[in-house]
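Shown here is a partial selection of chains from the complex, left in place.
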Amino acid sequence: MTKTNPGHFFEDFKVGQVLEHATPRTVTEGDRALYGALYPTRFAVPSSAQFAASVGLDPAPVEDLVAFHIAFGKTVPDVSLNAVANLGYAECRFHRPVVPGDTLSTASEVIGLKENSNGRTGVVYVRSTATNQRGEVALDWARWVMVHKRDAAAPAPETVVPELAAVVAPEELVLPEGLDFTTYDFAAAGEPHRWDDYEVGEKIDHVDGVTLTDAEHMLATRLWQNTAKVHFNTEARPDGTRLIYGGHIISMARALSFNGLANAQLIAAINAGAHTAPAFAGDTVYAWSEVLDKAETAAPGVGALRLRLVATKGRDESMTLRGGDPSTGSGGTGKYAPGVLLDLDYWALVPR
Amino acid sequence: MTKTNPGHFFEDFKVGQVLEHATPRTVTEGDRALYGALYPTRFAVPSSAQFAASVGLDPAPVEDLVAFHIAFGKTVPDVSLNAVANLGYAECRFHRPVVPGDTLSTASEVIGLKENSNGRTGVVYVRSTATNQRGEVALDWARWVMVHKRDAAAPAPETVVPELAAVVAPEELVLPEGLDFTTYDFAAAGEPHRWDDYEVGEKIDHVDGVTLTDAEHMLATRLWQNTAKVHFNTEARPDGTRLIYGGHIISMARALSFNGLANAQLIAAINAGAHTAPAFAGDTVYAWSEVLDKAETAAPGVGALRLRLVATKGRDESMTLRGGDPSTGSGGTGKYAPGVLLDLDYWALVPR
């Protein structure tokens, strides 16, 4: 029994502690193919080696979310095996494209701890960094997660809540070396919409929906070596359902957003993310986006759009984020509207 | 809303119009592996790099249908997003093998239009050409599809119905450069049957059946970037089922045909194809073939067989194509027999 990993409990974490996560993982063309089978993605950069080369990316990177899921999956056995809930993300930056042949490893530093008043759980804040085989940073992010205590009687640690930026400042976005959208082929990419065509406050209903299956979300979740048992084992939950990995919803929504955001080729940063409701097989996932901000970048022909990507169970043509009351607007502070599964705030790179 | 693609309606098409379809797609070894996981294929050329090289194909091509599905998938957003039904294929020729690393793009020319008498739909004829990254033609084909009108009151266009060959003439088949079956290894390929062993009129019951699942047909259909919503969204159809992409049935039947046609290694042309009934998860697909014609080719040791490939729901050992009356024969003109899902007429290349 003692040889298996019970995961860390709240009282096992100390501020400043560094966790070197296991199992480096080499990315392959097989990952690219599987990602395309699991999600309805058609972004031209990860789809076509020639298109990628034409914008300065040679070899063609895999989807940024492939890197995210792999890097994130490594943290699960050490950080969230005993998690109650994943509470949020912040300050996630993609430092360089990940290409087949790259090997990703992840390490996390505990940057905050806060015991809950019930004494049975606490919130752990970590900053995680994924590096490639050359030791270069591929991406990093902060995350906070509610974790069970092993023993409710264990004393509470000193509360440390890190200051995390609400948004990655545009000037801190890392642009892939060589990225150049000046000769961007809009016909090949599938839509004519440029950076200039998007306005702050604009919302886009991405129209299409996908009904989830258990086999597919398990294939995806395993591919990222994410081992959280609630995703795989019907005996792990009282109702006999498998909870779908939140990252599956992120990728599904991002792929659906192609329809209206086909030129949002690359993700430069994730500013914030909340999984607002669980999803299960049989749910039909739709997505809508809101343009939150725009920024110029130093790369030729490249602009940045700050987007809110919302996944919903069932289509919500009113695109209501909170309160069930469209007048509240997405900036409202009420509860999330029924059916909202994901509220993700990210920076995308688009041609100007 | 205006940024999403509503697809083209019947009145948007003009004869002579050229549609450059989006999202070039690079083929990888991941596609080969996924194809082998999705279909019970065992043809030796796409399975083995050494076998392929031994017949003059180095590197080993992927299955011809991988190229077909990818090339076809690109046309969906522009041609058939608002389709009522895919009516037929003709004059599909495979011009060269597709190998991992090739990037396929597709363009279509509208070659015919015919409004239906109900005034609500019309038939669109397109000729589509898929080219690789060197601009060489990989495959081309004609297809006609019934499409909704946006506005029933829109005037009917002049009727243009293209003349399409009922069969690709044997002398117009394109043989892969270097193909040579003179030292073909029948033991490795799995069956001893040569071109000479097949007789026109011969029928082969391929015996095996596969029960379909939703997860698998969605994985396949996404892999080809085919976005038709009826395949993915249980809310898109009144009965809450997902309609299975017709190409999934083509690939399943082709793979099942290995048992009796193991040496039909390559598809040179598709003469005609009809999806005669919809298929759903839970259906068990079987296949039978009929030898329609035979032809010699200029490539060493290579003969061509013209085959009818029929997929059925449930096994039909009587191999009845039409009318439910075996005496009618497959050349009959009655309705398709119950259970027939697909009637595909193609040229295969086999060792002599």
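Order of writing sets the chain letters: A and B. Residues in each chain are counted from 1.
In this section, contacts are C-beta pairs under 8 Å (C-beta built on N, C-alpha and C of every residue); 3 or more make two chains touch, one makes a residue touch a chain.
Fair warning: this is a prediction, and the values are worked out from it, not measured in the lab.
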{"item": "Whole-assembly copy number, given 2 chains displayed", "value": "3"}
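The rule is simple: only the chains that are shown with their structure count from here on.
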{"item": "Mean-CA-position distance for chain B and chain A (Å)", "value": "37"}
{"item": "Chain B - residues contacting chain A, complex", "value": "1, 3-5, 20, 22-26, 28-31, 33-34, 77, 100-101, 103, 105, 133, 213-216, 218-220, 222-223, 225, 227, 229, 232-236, 242"}
{"item": "Parts of chain A lying in touch with chain B, wherever the complex brings them together", "value": "28-34, 36-44, 47-51, 60, 187-191, 193, 197, 204-211, 213-216, 219, 259-262, 282, 284, 314-315"}
